[in-house]
Each structure stands twice: as structure tokens, then as C-alpha cells.
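Take this structure first; my questions come after.
Only one protein chain is missing; all other protein chains are in place.
And then chain A:
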Amino acid sequence: MTLFTIDEVRKSFTNGEVKEEILKGINLSLREGEITALVGASGSGKSTLLTISAGLQPTSDGQVIFEGKNMTTMSSEQVRKVRASKFGFVFQFAHLVPFLTVEEQLMLMLDVSESRLKKHEQKEEVNRILKLVGMDHRKNSYPNLLSGGEKQRVAIARAIIHKPKVLFADEPTASLDSKRSKDVMLLIRELTKTLNITTLMVTHDEEMLSYADQIIKMSDGLILQNVD
């Protein structure tokens, strides 16, 4: 079932007198419980497409339809609410809050998403997700005491703790070595399937494509190939 539709999305920037078109009319549908990978050379527009889909920057033209609603016409507060409650993010770097413990990072996400769970239920949920990502033994640690792989696992846990509909992952394995990259991708795949999350992932690592259900190859702001 289609959860997310990108319809004729265009994005251009004006650099001085030169107008640069990054996305030249993209059409794409994301299905529930599937991982869609965006691949392509640097400057092909894949990260721009991901951030536009996630409501982190506006389109120049076109529509982003999520759950039947056009996000491009929403106010910034409405977009923030969607981001907080329905989306999860994993970036190239973990971007954890340096003064919060692993457990607090996840509690904060539940707080931001205005979770209706009671305090003790939130703690139980945090423990469950930390177990799922294999980080329950580090729940009282601060980010500076975690390895790169551990940080990324916590970032993934933070991205899914509030049960998002869509997970946006921008080069989630770029800062990890090959073994940790595989571990992280296996984890994302397992969670996507178990929790029925729709995942849109940008990667330049061809090895990671084996974990995707749909592969979109981009070049020069256009979709070259859509492989299921």
C-alpha cells in the first residue's frame, strides 16, 4: 500500500544570476514496510529529495503527499508535528544530544512526539527498543562513551521509539566500518519489517543495496532507473 507519494517535485536554487535546478520533476511512491534506497553520484539530488520528503526543506514545485495530505501546503508548525510524531531520522552522524544518557535520548523523543504512554510505560518501551538494538546494557551511558557503531544504534533506536510511519536515513552507514555498516543495515531491515515502517534511505554504498526492496537510481536531478 502506498503511504508516501512524491509528485513532480522540483527544487532549484538561485546562485547569483545562475538558476540551478537540483530536482527536475521527480515522481516516486513509497510502500508500507519497504526500504527504498536512493543511489546516485554526488550532486544527483538524492539527499535533496530525502530532505524535501522529510519536510526539512520546501519544494520549488510539486507535491509531497503523506497519508493523503499535501505536506507542501502545510504550515511549518504542522510539518514539525508530522516530523515529531510520524517520522524518524537517522543521519550520517548519530547526532545524539551530548548531555543526555542513552535512555534519556529515547525519553526525549517520546516527549517530543507527545507520546500518550505513562512514565513507567515509556521506560518499559525504552528498555524494549534498546534491547531490540542491543544497547540496553549502555542505557545509562553518555554519547561520549559510546563507539561510532553504538551511537548509530542509539540513533536508530531514537528514530523508531515513537513508532514512526516513515524512517528517513541519510547515509546511515557512511561513518561506520564495513562490519558495523552491515550490522546497522540488518537492524534497519529487521525493524522495518517487524514494525512495518516505510524507510527511505540515501546511500552511495552499493553493498547496502541488497537490503533494499526498491532501488531508485538518480542522476542530474532525475530518476534514471526504478528497480523493484
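One rule holds in what follows: contacts are C-beta pairs under 8 Å (C-beta built on N, C-alpha and C of every residue); 3 or more make two chains touch, one makes a residue touch a chain; residues count from 1.
Everything below uses one rule, namely that contacts and distances are computed from a predicted model.
Name of the non-displayed chain as stated in its UniProt record, restricted to "Acyl-CoA synthetase (AMP-forming)/AMP-acid ligase II", "Putative hemin transport system permease protein HrtB", "Anti-sigma factor antagonist" or "Diaminopimelate decarboxylase": "Putative hemin transport system permease protein HrtB". Among A:A84, A:L195 or A:L222, the one in contact with the hidden chain is A:A84. Looking at A:Q57, A:N140 or A:N226, the residue that reaches the missing chain in the full complex is A:Q57. Within chain A, the residues in touch with the undisplayed chain are 51, 56-57, 80-81, 83-85, 87, 89, 91-95, 97-100, 104, 107-109, 111-113, 142, 158, 170.
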